[in-house]
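Worksheet: one structure, shown below.
Of the protein chains in this complex, all but one are displayed in their positions.
Letters A, B, C and D name the chains as they come in the text, with residue numbers starting at 1 for each one.
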Amino acid sequence: MQRIGVFVCHCGSNISATVDVEKVAQMSLLEPGVVHAEDYQYMCSEAGQARITEAVKEKKLTGIVVCSCSPRMHETTFRNAAERAGINPYMVEIANIREHCSWIHKNIEEGTEKAIILARAAIAKVTLNAPLKPGESRVTKRALVIGGGIAGIQTALDIAEAGYEVDIVEKTPSIGGRMSQLDKTFPTLDCSACILTPKMVEASAHDKINIYTYSEVDQVSGFVGDFTVDIRKKARSINMDKCTGCGVCSEKCPSKKISSEFNRGLGKRSAVYTPFAQAIPNVPVIDRENCIKFKTGKCGICEKVCQAGAVDYTQEDEIITEKYGAIVVATGFDTIKLDDFDEYAYNQSKDVITSLELERVMNAAGPTKGHLERLSDGKAPKNMVFIQCVGSRDVTCRGKVYCSKICCMYTAKHAMLIRDKYPDVNVTVFYIDVRTPGKNFDEFYRRAVEEYGVNYVKGQVGKVAPQANGQLLVQAVDLLDNKQILMEADMVVLATAIEPEAGVRKIATMLTASIDTNNFLTEAHPKLRPVESPTAGVFLSGVCQGPKDIPETVAQAGSAAVKAIGLLAKEKLMTNPCTAKSDELLCNGCSTCANVCPYGAITYEDREVNDHGIREVRRIAVVNNALCQGCGACTVTCPSGAMDLQGFSNRQIIAEVDAICR
Amino acid sequence: MSHGKSQTQKMKEITGVDPYKCMKCGKCSATCPLFNEMDIKPHQFVSYVLNEDIDALVNSKSLWKCLSCFACIERCPRNVKPGKLIDGARQLVVRQRGADYLTPEDIPERLDPELPQQLLVSAFRRYRR
Amino acid sequence: MQELVKRASELLADGSVARVLGWKAGDLPYNPEPAYFENEEQLRSFVYNGFCGANLSKYMIEASKLEGKTLVFLKPCDTYSFNQLMKEYRVDREKAWIIGVGCRGKLDIEAVKRSGIKGIESISEEDGELKIKTLYGDHSISYAEAMLERCHSCKGKEHRVYDELIGESEETNDSERFAGVTEIEAMSPEEKFAYFQKELSKCIRCNACRNVCPACSCRKCVFDSNKFDSAQKANTDSFEEKMFHIIRAFHVAGRCTDCGECSRVCPEGIPLHLFNRKFMKDIDELYGEFRAGEDAETKGPLTDFTFEDAEPGVVAERG
Amino acid sequence: MYKIKTENLTALFQKIAGHQELYLPVRNAGQVNYANWSDEAEVDLNVLNTVKSPKDAFFPQSENLYTCKRDGKKITIEPEQLKSQNFVIFGMRSCDLKGVEVLDKVFLEDPLDTFYAARRDHGTIVAMACNEPEETCFCKAFGIDAAEPNADVATWMAGAELYWEPLTEKGEALTEMVRELLDDGSEEAVEEMKTNIRRIIAKLPYSDLSMDGWNGEVLDEKFNSELWDELYKPCLACGTCTFVCPTCQCYDIKDYDTGNGVQRYRCWDSCMYSDFTMMAHGNNRTNQMQRFRQRFMHKLVYFPANNDGMYSCVGCGRCVAKCPSSLNIVKVVKAFQNQGGEQ
Partner (left out) sequence: MSITAKTEFKPKIVAFCCNWCSYAGADLAGSSRLSYPADVKIIRVPCSCRVNPMFVLRAFEKGADGVILCGCHPGDCHYSTGNYYTRRRMTLLFSMLDYIGVEQGRTRVEWVSAAEGVKFSTTMNEFVEKIHSLGENVRLGDLRCRN
């Protein structure tokens, strides 16, 4: 039996004005298990706390009920006091007789009666409390960043600068990501490569950063502070230590007609290739699917021309297993497929391109060496049409319901750059809304209109029809003029919706990080924890969490890094002791609880149990205390009641219910 | 006004269109082949329903210009489907002309052996909605 | 039936299975019992007839713990239960050799007796009629009239999981599955209350409904354990009847395959399926059509959600 | 011998109920069980077996023993009042009467169960002969005569008349109470009924069921038989057989927290339940086979061993009709017989 002490606070007159605190103490004494009750002016004061510690010692209390303000205010204060007095801090319960009683009731009789009942409920609960101890888990001082775009690079750099080891896993042959494909960046119009390349170099040169390119995450196990990850290094067929990056192999490779991923299919590359000139590492890979040697066994030219002897056709995929304390997901995005949008004739005309393709066209290292020209006939365009919201804000199955956020700004950028470089080209932008929140963003858009004479028309395009003369007939509407527009264009640029990179679902599943219906990773709290995933120890950086532009991505990368650093800086993690616990004798092993656990904290083990003499191996739910956050979803879904929540157990809550309804 | 209100209600029932879903992108008007012939433009249909001015729709030229090509329905990114509103307005007209409903009992006397079965079914569908 | 025995003997003989789970002839015309057979000799008492209503899926929980495979005969609707049990890791597919048997509706001796027939000596079937000889004269009753409640809302003749199929099945669905639920929903609160009070006051808490239920496969039921201070052995107060049946139905909501065993075994003839079907109907209406046990993968409706789910206030809004 | 026209039965019930509580078979939501008589009650005397046996009248499924009340830290205890009003239970069959005899052996022996004894003292039993026995009946195997119900009052339903014969003092008293409604009846009609009933009983499928080999002496042999391992397998461990049984007498004692105190009550238990005889150390029957065996050993071996050979099965056939897995005591008895035959 517990020996319970009840401490009723006056809170000056905040409580005592509408609650007869003496009576609450008196009545509490009549409850089973209560051996001490007193009231005091300010229970939270030094003197008040001292009364608690004294009473604990004198009356040998095992449980404490404080009738005072909200537990959100002083629960920690009283738990600490209990600990000082030598009893477990979780043997304290608070009856909230201020916010939930004295402050809302005027009649002293009513207030007192309710306070007595609230005290009674807290007493009933504490009777069933058990000492709880926060668990501890160790922290591996190493972080993993999945994705080597600007988000991943920035996060890695920030973590490395704080002195922790970081590994970047990038699935393509080089880091750099989408940003390396861009020509200029808004709203300053500086060259993307000029600001990105130094970061790439810095990352590759950093002694705390280790980059795995052409690699993917294969498997993840463990939990916050102690993840174990298998990384698959795909066979590059080039020995990275020997290769000097001279490029002769690519030059001599006879298989040159392969569509270049980096140039969005607008250019060609060879079978042994580096995606772009500034690639890091500057080591080519052999694309085995297209390599003649791998397809037919003949050729082998690259091996012959390589003076360093770096070509190695026998290389195999390699699995590297590494431990991490924190994982940052920075998997980025791609543009959506346009196959279903046949009204824009994207698949019919080479002169209808996506904005990302335009970036390549405008780039000096791109397929047209930076000349703006039609891809069908190489002619300089006279009239260009930009169409906004292609697949964005679209609730049908073709598109995405969300706003892709970056299109308004990059379209303004493209329009401006074209008008700047080719003043005789007419640029028309069809938009639904122009969204420019951001520093210097609206100014930027207005400059495109006011200084560069870009023609913005409010209204969607209904149809783009390729004409026999090679022109594109654009049928649109000007909603402000209430007129339908028919105009010829030489080129049409589609501001295509962006979506999370295809592999992210697989990664999210491995990490048990939740993902929304659009495949964006979910944040732990949309406002207060935007860079953390609900899965402890997993952080989000960049577009994998939601559409964002470069400055925002970099900002988020930094804050994800800070969160990771905050975790890595800890020697040990204290875990919340109010976690779920499965009773192995009652557990059916049915997996229903794991289905509702948002943290992937529940796993199953085949374990031998002794059920009152029956020994058998059973499938049993096991809760990982480091992962469990104590929401209790599992406890309700468990039909046998095997799963319970410590600190808020079934019997504790029922005791409160009973005490209130008595 | 109350007339307008009940008409609007009827319109929404017949068509199942939720005009609040419209984001006013104009795709319907951009895509409409008969845009220039219409007095009320496709993207405006929604506003008339929102403003509970069904009479204007019913009395518009557009009502009988629409080809029912359904391009606007096909392309609408918000599933508003303005073309359905035209269809709905037409039905209101049909119903107003009396003989609001077709009942199964009416069928035998109207039955012409030459009549294709499909026509009967679709007529039934239309006039019974 | 001979085909079933023949195949079972073959599989026993060649060692493919270690035992057979089926039905054994009873000592009255209508009481075959679930039974294990381990050799041809034992198979002589094997029977498969209209009264083999028992769903053998749940027995596979224990059979999964035995050495070797168990051949089990499952009717189309029993396979839903097997799937659901598989989904919950309660049975081991590897340990089961499932022969899907034909079914054209199973009989309910209570339905026969309800029609006033007593003192039954023998039952035979002719052209969809049951010919019943009794101590008090001969009677006949149509097959459909004597069918179990569940067969009137048959799930269809398709086996959802099996290794092989023997025999033909017929769909015996001749009434709307949710008709009973709809009828009650249309009542006033007072009528609803009176209806259930009357039905549930018969409950003797024998737990037959629970113990026969393939979804109630808990090692220890909350009503037998003190986890919630909820152990009950008798309905000492009318509240306890309701508590038991509401919670039981809630615990199997989204998992119940509507196999109808609860209503079949209730000694007091309480239409227990009306609880389960209420949840099914609500789930279908609010969260989309769902049939537990159709496969062993789909997430159950109570361990799933959408952002647009109805608010609990919908109960009042529906009136 | 008296008789009463069946059309006057309602008047009879009204009369009895005017003086005492009256329990009799009543149809409620499709099922017939013993219940308190009222004007609205749909009495059904044609049903042979009520779902639950009438043992409730003497040994209810749950009954309060005492109540503790808490006032602050003071606790008071109020024992439950014993039954002090007379009552009549109408329509019991011979098998169920025998069931009461079995219960008497348990509850009226030392130490006396005062709750049960009070009910027995105050209860008057009016029994009915079974004019239409059913295929599940096997009372004959236990020497019970369904044609000759031996209670305070015996009755026979013959066509449009109910014959009424008081057999005890209590029965005489009750007859006196309702005398004005009764006419004199002849023995012959009743004798014909009896012959008729016995003739049907002889034709029942279980009429040749023999209890040979079941007695108090065969404890070890039966207990250790390997047959149990097979027999129990279809058992679902529900309590249907025990709860419909007229002789099962096991009960559990439980506390209910009312918020301001505790009610201590007892309720039927079932040897089929996994927590049957659960004690602090655990359970001495750890598997269903043992629990299953317990039921039949108790009825056919332990009970006769302690009660001069009296079985605690009365052949009412309720378990035969109600077991969800179609298991029952007859199948058990036959299984042992067959095994004996084979040896």
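Simple rule for what comes next: a contact is a pair of C-beta atoms (placed from the backbone, for glycine too) under 8 Å apart; a residue touches a chain by one contact, two chains touch by 3 or more.
Just so it is clear, the structure is predicted and the values come from calculations on it, not from any experiment.
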item	value
Touched by the hidden chain, restricted to displayed chains	A, C, D
Contacting the left-out chain in the complete assembly, out of A:I319, A:A364 or A:V657	A:V657
Which residue of A:D39, A:E113 or A:E584 touches the chain not shown here	A:E113
Contact partner of the left-out chain, one of A:R51, A:H105, A:K323 or A:K350	A:H105
Absent-chain contact - pick from C:N31, C:S153 or C:S230	C:S230
Residue among A:G225, A:P534, A:G558 or A:G589 that touches the chain left out of view	A:P534
Options C:Y143, C:Y162 or C:F196, residue touching the unrepresented chain	C:F196
Residues of subunit A in contact with the chain not shown	70-72, 96, 98-101, 103-107, 110-111, 113-114, 117-118, 121, 514, 522, 524-526, 534, 578, 596, 598, 629-633, 635-637, 645, 648, 650, 653-654, 656-658, 660-662
Interface residues of subunit D (partner: the chain not displayed)	256, 258-259, 263
Missing-partner contacts on subunit C, residue numbers	181, 184-185, 187, 189-197, 222, 228, 230, 236-240, 242-243, 246-247, 249-250, 253, 275, 278-279, 282-283, 286-287, 301-303, 305-307, 309-316
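Note that in this section only the chains that are shown with their structure count from here on.
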item	value
Most central chain, judged by mean C-alpha position against the global CA mean	C
Centre-of-Cα separation between subunit D and subunit C, whole angstrom	30
Where subunit A and subunit D are represented by their mean Cα positions, the distance between them in whole Å	68
Contacts with two or more other chains, residues of subunit C listed in rising order	220, 229
Complete list of chain pairs which touch one another	A-B, A-C, A-D, C-D
Touch list for subunit D against partner subunit A, complex	72-73, 257, 259-260, 282-283, 286-287
In the complex with subunit D, residue positions of subunit C that touch it	26-28, 31-36, 54, 59, 114, 118-121, 135-136, 198-199, 201-202, 204-208, 210-212, 220, 224, 229, 231, 233-236, 261, 264-265, 267-270
Footprint of subunit A on subunit B - complex, ascending	21, 23-32, 35-36, 41, 43-44, 71, 75-79
